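The other protein chains are all here in position, but one chain of the complex has been omitted.
Here is chain A:
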Amino acid sequence: MTGFDLLRLKDWTDPVPPAGREVASRLPEDDEGRPPVLFVPGLGHGAWAFAEHWLPHTAGRGFPAHVLGPRPGGDLRAQVHDVVQTAASLPRRAVLVGHGVGAHVVARALARYPARAAVLVAPVLDGWAAAGSALLANPGGTLPALFGGRLRVSARQLFGSGLPAERAAEYLERIAPRPRAELLRRAVPPRPVGAPPVLVVGSPDDRVVSRKALDRAAAAYSGAPLLFPGMGHDLMLEDSWAEPIDAILDWLRKQV
């Protein structure tokens, strides 16, 4: 993990231009002073992916819950900027929860904002490895993208077998991944500021992020991943979506 980041010439001379940000929120009935949770969706997923189950569930368990829709066409730097801007706009130190490439964004945002805690769900920190897995699982949909064409994902890649086919099809309809070349590298997560507790969550049966990649991500934060066998990459959309989010919130309660 890299050291301190004092000289931010890029940000000082060429700040990310502001953009309207889409934030959906669900607040608990009573404010018990718990930290707000900010969800960050991954590649091609909009705010809806969390609004479906995890957002209301998190609010139901007493945490103010927010999800940030990605800015259209935004590169990694702009996405990190948006996460930090949104987190800083909340009344208290926020917990950042990112999924897939959104977890990569969160990992970077942690170097720019002292989060209360962070959760990386099926994190895509290693773009090459993820592309490799995608090639294996769905060569026809992936190969064109490596040459600048459209990326098409399949249900098999994102969901476990438990999700009814028509629901999977409905979700796929809304997922429009436009990967940028900058994702195609193995990112060493920068050192988080404020030493937040970081949890890595995933599934050994994820066809985008391998078990090894999960172990590596967790090791970068000196931990082991919390695993949910049988689930696909999109843990928050699966039929068994409640298990991982309950485990995450249980963990969170112990941290804060």
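We adopt the following convention: contacts are C-beta pairs under 8 Å (C-beta built on N, C-alpha and C of every residue); 3 or more make two chains touch, one makes a residue touch a chain; residues count from 1.
Methods note: contacts and distances are computed from a predicted model.
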Undisplayed chain, where the name is taken from the UniProt record, one of "Flavin-binding monooxygenase", "3-isopropylmalate dehydratase small subunit", "Acyl-CoA dehydrogenase" or "Transport permease protein": "Flavin-binding monooxygenase"
Touch criterion as defined above, residue of A:P114, A:P177 or A:P190 at the omitted chain: A:P114
Touch with the omitted chain, as defined above, among A:G3, A:G73, A:G148 or A:P229: A:G3
Hidden-chain contact residue, picked from the options A:L27, A:A88 or A:L143: A:A88
Where the unshown chain meets chain A, residue by residue: 3-18, 81, 84-85, 88-93, 112-114, 193-195
